[in-house]
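One protein chain is absent from this view; the other protein chains keep their places.
We call the chains A, B, C, D and E, going by the order they appear; numbering starts again at 1 in every chain.
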Amino acid sequence: MKHGARNDIPATVTAIKRGGVMAQVEVELVGTTYRMASVMTLDSLEELGLKEGDTVHVLAKAVNVLLVKP
Amino acid sequence: MKHGARNDIPATVTAIKRGGVMAQVEVELVGTTYRMASVMTLDSLEELGLKEGDTVHVLAKAVNVLLVKP
Amino acid sequence: MKHGARNDIPATVTAIKRGGVMAQVEVELVGTTYRMASVMTLDSLEELGLKEGDTVHVLAKAVNVLLVKP
Amino acid sequence: MKHGARNDIPATVTAIKRGGVMAQVEVELVGTTYRMASVMTLDSLEELGLKEGDTVHVLAKAVNVLLVKP
Amino acid sequence: MKHGARNDIPATVTAIKRGGVMAQVEVELVGTTYRMASVMTLDSLEELGLKEGDTVHVLAKAVNVLLVKP
Partner (left out) sequence: MKHGARNDIPATVTAIKRGGVMAQVEVELVGTTYRMASVMTLDSLEELGLKEGDTVHVLAKAVNVLLVKP
């Protein structure tokens, strides 16, 4: 599959937290200690069948990426 | 400053492309070869005063991060 | 590939408009006259190699979908 | 009302799921079997007064629509 | 019309900037000196028929609003 997102990085799932409707998935970018989080519906989580240790790709549309200067 | 985004990673600006209203800023995550892109208004680019080689922080709200399985 | 988006519909590319940094891709949902539009970077457009008549899948994270009542 | 979103499709509410803060509303595009989901706050759900069978319009800003190629 | 967004504030259009695909609309919140900006496609701008001095309502889904602490 090819997609229209400019940001696509391999990562390992380190933790999953389930709420009533939403879930939060913590990942660590492969080969780094950088962490990112993704929030999705529980339904999406089930469809993806995600569990700790899984390898995923992290995608974000460039328009939703914010840059800040220290 | 503290912010409510779960994703915050240091990066170096590698390229800037200007359009009529929007600009695209390419960054490389510090210590990696991972690349991300941010699209912002030209006005925001000017306010930030970004140029190649600058260090920035990359932020994305967790709800806007999508995970895909290979 | 599997992804964490709850919205995924087949569509045909009906028009592409290029700007300086961004591109707008118009699609029609397969089997309907419903139209949607996606805005992406020109770089993403090139990587996808999109052209009129192509079949694509339309994805949106559920958190970015707004419902309005007539 | 007129709005600045390029994506606006009639749909029927097929299911509503309530969490502690958020709610997930499943819809089916009118005249099709295509399904989409919207996540909003419980407060928004109450203000809209949504219930199963309601007709709504589905809106997404074009910048938040991702196209993928099979 | 009723919508599922928690953020809806009246504003006056103070400036419009057109690019090749996108447009940037600057607004001032009514009764204040607070300014906000919206980026949309040129097509959306035409459909809305926006011009300087118009009154609009500013909407953002709560999930896309970021809070920062000074």
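Note that a contact is a pair of C-beta atoms (placed from the backbone, for glycine too) under 8 Å apart; a residue touches a chain by one contact, two chains touch by 3 or more.
Keep in mind it's a predicted model, so treat the numbers as computed, not measured.
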Touch residues of chain D, complete complex, unshown partner: 1-5, 19-22, 41, 43, 59, 61, 63-64
Footprint left on chain A by the chain that the document does not show: 17-24, 37, 39, 63-64, 66-70
Missing-partner contacts on chain E, residue numbers: 1, 3, 5-7, 9, 11, 24-25, 27, 29, 31-32, 34-40, 48-50, 54-70
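Going forward, only the chains that are shown with their structure count from here on.
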C-E, C-D or B-C - pair sharing over half of the A-B contact pairs: C-D
When chain C is superposed on chain E by its C-alpha atoms, the rotation angle in degrees, nearest 5: 120
Whole-Å separation of chain centres (CA-atom averages), chain A against chain C: 21
Residue numbers of chain D (touch at least two other chains): 1, 3, 5-6, 24, 37-40, 48-49, 59, 61-64, 66-70
